[in-house]
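This is the structure, below, for whatever I ask next.
One protein chain omitted, others in place.
Showing subunit A:
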Amino acid sequence: MSLTIPITVDFSGGLEMLFSNKRRHSLSIPALFTEEKDGKGEGEGEGEEEDKGKPVTIAFLVDYLCKNFMKDPRSDLFVLDGHIRPGILVLINEADWELEGEETYEIQAGDNILFVSTLHGG
């Protein structure tokens, strides 16, 4: 599946430094993804899922960003225990992600996702 969707991802509040010191990133991310299974060969429906894939979510994006764009070894400043570190705000098209389903929000083409840290200097 090679479909991609264009989005912009912004980092601010100090998170820029984890991502090449760049605030805005225009990305093409896969439109669909297949969920990784914990135990290999455990799920019988695996093959089926691979064919279909699922719409990408914020959870996927976070993982994707860490794997592909994190230039800094301190990934724990962004992700803690597999989730966005508490204290980092996520805005989806300017709206608090808490209004949009948080990690389960399905990303649409043209979305702007802003990660802003509240954890740095005051």
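Everything that follows uses one rule, which is that contacts are C-beta pairs under 8 Å (C-beta built on N, C-alpha and C of every residue); 3 or more make two chains touch, one makes a residue touch a chain; residues count from 1.
Throughout what follows, contacts and distances are computed from a predicted model.
From the set "RNA-binding protein 48", "Armadillo repeat-containing protein 7", "Cytoplasmic tRNA 2-thiolation protein 1" or "Cyclin-dependent kinase 15", the protein name that UniProt assigns to the chain left out of the figure is "Cytoplasmic tRNA 2-thiolation protein 1".
One chain of the complex is left out; on subunit A, the residues touching it are 12-14, 17, 85-87, 89, 91, 94-96, 98-101, 105, 114, 116-122.
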